[in-house]
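Right, chain A next:
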Amino acid sequence: MLERVSPEEALERVRTALGDRAGELRLNFGQVDLVCEPTRLVDVMTALRDDVGCRYFTFLSGVDRSEVADNPGGLEVLIHVYSPDGRFHVNVHVPVDAEAPRCPSITGVYRGALWQERECHEMFGVDFEGHPGLSNLYLPEDFEGHPLRRSFKLPTRAVKEWPGAKDPDEAATGGR
Partner candidate 1 sequence: MSSVRGDVDAVARGEARPASEVVAEVAEGRLATEQMILNVGPQHPATHGVFRLLATIDGEVLVDAEPIIGYMHRGYEKLVEVRDYRQITNLVSRMDWLSNIQNELPLHLALEKLMEIEVPPRAQYMRVIMLEMNRILNHLMFFASFGAELGAITPTFYAFREREEIQIAMEMATGGRMHFGFFRPGGLREDVPKGFLAQALKGVRQTIERLPDYENLLLGNEIFKQRTIDVGILDKETAYSYGVSGPIARGSDIDLDIRKDEPYLVYDRFDFEVHSGRNGDCFDRFWVLVHEVVESAKIVEQAIEDLPSGPIMGKVPRVVQAPAGEVYVHTENSLGELGMYLVSDGDRRPYRLKIRTPSYSNVSALPEVLRNTYVSDMIAILGSFFFVLGDIDR
Partner candidate 2 sequence: MIDITLTAWQVLLIKLLVILTVVPVGALVGGYAEHKVMAHLQHRLGPMYPGGFHGWATTLADGLKFLYKEDIVPAAADRRVFTLAPAAIFVPILMIYLVIPMDRNLIVEDLDVGIFYLLAMGSVSTIGVLMAGWSSANKYALIGALRSAAQLIAYELPIVLAAAAIAMLAGTLSLVGIVEAQDYPFAVWPPGIGLLAFLIFVTGAVAEMTRVPFDMPVAESEIITGPFTEYSGMRYIFSHMFAEMGHMVAFGGIGATLFLGGYRPIVPWEPLEYVPGIVWFFAKTALMIFLFLWIRPTFPRVREDQLQKFAWKFLIPLSLLLILVTGAWVIYV
């Protein structure tokens, strides 16, 4: 099974395995990209792990697309898995509600999610249902706010713009 699978073939494999459980399915820079509803997440991840062969858990994190320049979106949970035998990547985007983000936990499918979901929880405020112990990973217990959300401004930058933000032309003319 140690043969590199071409991105197109990977896409086909995922499509066949998931059928209509996967939302928007496409290739992005050679990696399979799909959107999945939170309710179907555990199902999809199990299928990815068992039927498609993505046994390797790369990461789970979030993206807060609320301030994207052209096309603002909402909050999403981003899961990335990898198939060590076929050597292809699958990105799973899980859009969650920005006000009260909730997402089922995939710790039953990939044990690596234990820590990653805790981090996503404290950084974005996503509540992972079914996680055995959703406590803060990095931040102290009494920390207020969710740092990686765009609405959370870096305190120092709230007062003053980053002083180093200039491009080479400005620097040449001595602009501060």
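Criterion applied: all candidates are chains of the complex that A comes from, given by their letters.
Definition applied: a residue touches a chain if its C-beta (ideal position, glycine included) is under 8 Å from a C-beta of that chain, and two chains touch if they have at least 3 such contacts; residues count from 1.
Remember, it's a predicted structure, so these values are computed and weren't measured experimentally.
In the assembled complex, chain A touches candidate 1, while the other choices in 1 or 2 stay out of touch.
Only residues 2, 4, 28-29, 31, 55-59, 61, 63-65, 67-70, 78, 80, 84, 87, 89, 91, 110-112, 114-116, 123, 136-139, 147-148, 152, 154, 157, 162, 164-165, 167-169 of chain A touch candidate 1 when the two sit together in their complex.
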